[in-house]
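The complex appears here without one of its protein chains, the remainder shown in place.
Chain naming follows the written order as A and B, and within any one chain the residues start at number 1.
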Amino acid sequence: MRRHSLQLDAEGRLRHLLTIEGLKRQQIVDILDTAESFIGVGDHQMRKVPLLRGKTVVNLFFEASTRTLTTFELAAKRLSADVLKINIDTSATVKGESLLDMLRNLEAMQCDMFVVRHGDSGAAHLIAQHVAPHISVINAGDGRHAHPTQALLDMFTIRRRKGDFAALTVAIVGDIMHSRVARSQIHALTTLGVSEVRVVAPKTLIPSEVESLGVHVYHDMKEGLRGADVVIMLRLQKERMSGAMLPSENEYFQSFGLTKDKLAMAKPDAIVMHPGPINRGVEIDSEIADGPQSVILEQVSNGIAVRMAVMSMVLGRPPIEGGATEGVSDNVPDKRSTP
Amino acid sequence: MRRHSLQLDAEGRLRHLLTIEGLKRQQIVDILDTAESFIGVGDHQMRKVPLLRGKTVVNLFFEASTRTLTTFELAAKRLSADVLKINIDTSATVKGESLLDMLRNLEAMQCDMFVVRHGDSGAAHLIAQHVAPHISVINAGDGRHAHPTQALLDMFTIRRRKGDFAALTVAIVGDIMHSRVARSQIHALTTLGVSEVRVVAPKTLIPSEVESLGVHVYHDMKEGLRGADVVIMLRLQKERMSGAMLPSENEYFQSFGLTKDKLAMAKPDAIVMHPGPINRGVEIDSEIADGPQSVILEQVSNGIAVRMAVMSMVLGRPPIEGGATEGVSDNVPDKRSTP
Partner (left out) sequence: MRRHSLQLDAEGRLRHLLTIEGLKRQQIVDILDTAESFIGVGDHQMRKVPLLRGKTVVNLFFEASTRTLTTFELAAKRLSADVLKINIDTSATVKGESLLDMLRNLEAMQCDMFVVRHGDSGAAHLIAQHVAPHISVINAGDGRHAHPTQALLDMFTIRRRKGDFAALTVAIVGDIMHSRVARSQIHALTTLGVSEVRVVAPKTLIPSEVESLGVHVYHDMKEGLRGADVVIMLRLQKERMSGAMLPSENEYFQSFGLTKDKLAMAKPDAIVMHPGPINRGVEIDSEIADGPQSVILEQVSNGIAVRMAVMSMVLGRPPIEGGATEGVSDNVPDKRSTP
């Protein structure tokens, strides 16, 4: 079984969300459409819906991330789920017996979803391989591999701002090499049929095989941004700086930081995105981050709607051929009985 | 714009609660009346009401305080709000870029209220100056400046016990100099028209300008308590002891600790209050703290009702002139759909 097929059930529907890779265009569109239903008319968020009432969502964060943890917690609560935050030894590997026993226990407690963030690539997949049939796993970031909900919220933000994907040129700028965000974005953008995806970075931060993913490589930022509709800045992990891989923060900013000057190369109505948290003056100038082309805070808002969409879709699958799973049949009376 | 006007909207209604200073008498009375509605008949608390269903309250505590944090958390939950507790580096200043970015993110996640506690005077005001229009800020204590919900719950407790404020003599005893509680109480008591407000403390713990607030200063505790209807003891921050400012705990207790002996100077039906947590044998004798005149635990109970009142009032303002805020219009279907 290939990694990405693990996330689909026998009917091809999303059971886990582990990676963008292998998702069909229509599946991504379905997620974006569902997310749209959580954004009310005139941006009045529909705050609280009973879709996951009675369900239990467990946040398993082996890697500290207040922001991402908070958005998953909020998304789950606004779906009326109960939320557990498990304090985990962040040095624990997902292969240890004691962790697997902990997961078995959480399953036995009738938890329904594990949201997993881990510094090791493949951690969420490994957990998904071992969970009971009624559990869904959401990958909230694994090593350098994937961060699918981030990519989906980015697609959602682009679609709301730019409409049709086919006409767009999208430039992703920064540490492509170590970025799970970039990998997931590239898969999403190419699957959605974006006209051109560019990656812009110094040579040391571009993985060797990247062109096989269907992207164009630029080492000069102004060239890379020329005519772009969407500019996605990546967060620079400052710890990379200490190695030989990168020059000083200041030199990096000169070459690859987003400034008014460089942004002028993109289309006048280009939007500027960033997964956050931003390093002001390192990968992006404050004037741009807070400026009229920035949609960085829209991304955060959209992140709630997209995570609500994914969570409700993986737990809300209708039953297959009589063999109703526990989670699904539970859902039906809940939907009826809650106003 | 003066500090205290920041907390009122264009119609003069409470949008934030930052300080008692500047509130009109009727505004304070409205809060107390609303709190009264959360105390059921015969002290049967109305436990859970759907007034803030779908709202998200964020506790931003830069200063550790289990008690105050717990009361805000309980008040929010009993209003059916979702509650987020953000782990904050308590050494962070409210002026740092990273904090402001965090607040922007929480706003983008459609949070509705920040409850702020910080060791720096003015912290809650500073945050209130920067938040989006749909956010309300509640000051849960800032430096030596203000602790308005504490003062309001104290007024509520006094009104329940003593009725009309006009006839009362109230003595506040202890470290007036460093007490945000005392400052807020003095503003509340004078606004409510208390007959006489006294502050009782050694000279080193009385701020020089205090008489301009309309209080009478006493350095002898028996004199200060003579004929009082209400005796409010302040918590002595033990760290003050180490400086030259104060004698030993024992000496302090001899002069300014509340004992049966000293309390006998007040009216026979005087009530004894303390914001907690109490230092038994330092500022108050256990016999008094646990005795029949003590209303210290009533203050704690009343604190929930008063915080429910403030939270529901600042988030429940009806919309002004067609320009419905997001928070308000959301509230309407919630109120209808929840039993």
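The rule we apply is simple: a contact is a pair of C-beta atoms (placed from the backbone, for glycine too) under 8 Å apart; a residue touches a chain by one contact, two chains touch by 3 or more.
A quick note: this is a predicted structure, and the numbers were derived from the prediction, not measured.
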Notebook entry, point to check: Which listed residue, B:Glu73, B:Asp154, B:Asp175 or B:Asp285, touches the chain dropped from view?
Noted result: B:Glu73
Checklist line | On chain A, residues whose C-beta touches the chain left out of the figure | finding: 53-56, 82, 84, 86-87, 97-98, 101-102, 104-110, 326, 329-330, 334, 337-339
Note to self: Just checking the interface: what residues of chain B touch the absent partner chain?
What the structure shows: 43-45, 47-48, 66-67, 70-71, 73-74, 77-78, 276-278, 280, 297-298, 300-301, 303-304, 339
